[in-house]
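Removed: one protein chain of the complex. Kept in place: all other protein chains.
Now for chain A:
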């Protein structure tokens, strides 16, 4: 009997590997398109973009893994039904419940991995993500600038524009810099600029040649004007303004909190492994079809089930956070609904979802 269990599990695992890799790749490409646009407009270097994409993939795996299992169960069992193998299994006197048990085991396995992602890896990845992005946006690099483009850096407090930039020679011509600080407006317009590192601190410094420096107070009618031969400003990487994001908080720090938003986040993390356990049997029910029907006939219905389930979960989480829903059952009501559906399928295997007339 072990042979049958292993056979079914292997049949599910085979497409799962392919589907998971394809989903990860496609998701990576999709996200890459966004950040690579940033690399041109803004200042993100290739390495930073690469890490941001990897982090986003790690974050997304929490959803991609259950979806992979769900699609694989439908494909694998769909093939078993299509090739009449399920009928052969029944003919050998093995109950459908036996096949379901294998599916369940796979669900629990994937659920366990998903739990690792949702409880530990995802918060860690969000934290690294915010940190990396904040740091990248604060650090300015002249050599990555393009002539004719405006760059807003340091949260928009400083704007830099250069007529022409030679990145390799580390040299910019006709550079315009506006800095806003509380009530002062500083403007620098110089014919030449270069970026170098301060020997002592190792921080980037912009060095100007032949230019003017203006400082105006926006409240009082005061100002300063200076003409300089050479001058420089320090591009201090300020401490990245870190908004405390609940998504990046460790699971331990969320436990025991009274804040509804934190409770919602905690419930979401705890409930996400169940998506794999619940989706797997639903996939098995959807795969059931008579031979000679298309292998993927019920796929659209399966995608609809997936969309409803996940979007409802997300809305439930938001509502718990906003206090629209009480914290108990909180986000669990979507899971409970889903569990009832699974129960009905297991108890009455004859019930088919989306029976086609």
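General remarks:
Basically, a contact is a pair of C-beta atoms (placed from the backbone, for glycine too) under 8 Å apart; a residue touches a chain by one contact, two chains touch by 3 or more; residues count from 1.
What we mean here is this: contacts and distances are computed from a predicted model.
Taking the options "Fe-S oxidoreductase", "Dihydroorotate dehydrogenase (NAD+) catalytic subunit", "Nitrate reductase gamma subunit" or "Permease YjgP/YjgQ family protein" in turn, only "Permease YjgP/YjgQ family protein" matches the UniProt protein name of the chain that is not displayed. Touching the chain that is not shown, out of A:90, A:201 or A:311: A:311 (per the contact rule at the top). Checked against the full complex, the one of A:13, A:159, A:205 or A:249 touching the unshown chain is A:159. Remark: the residues of chain A touching the chain excluded from display are 14-15, 18, 21-23, 25-30, 32-33, 36-37, 39-41, 60, 63-64, 67, 71, 144, 146-150, 152, 159, 161, 163, 174, 176, 178, 185, 187, 189-191, 210-212, 214, 216, 221, 223, 225, 247, 295-296, 299-300, 303, 306-307, 310-311, 314-315, 317-318, 322.
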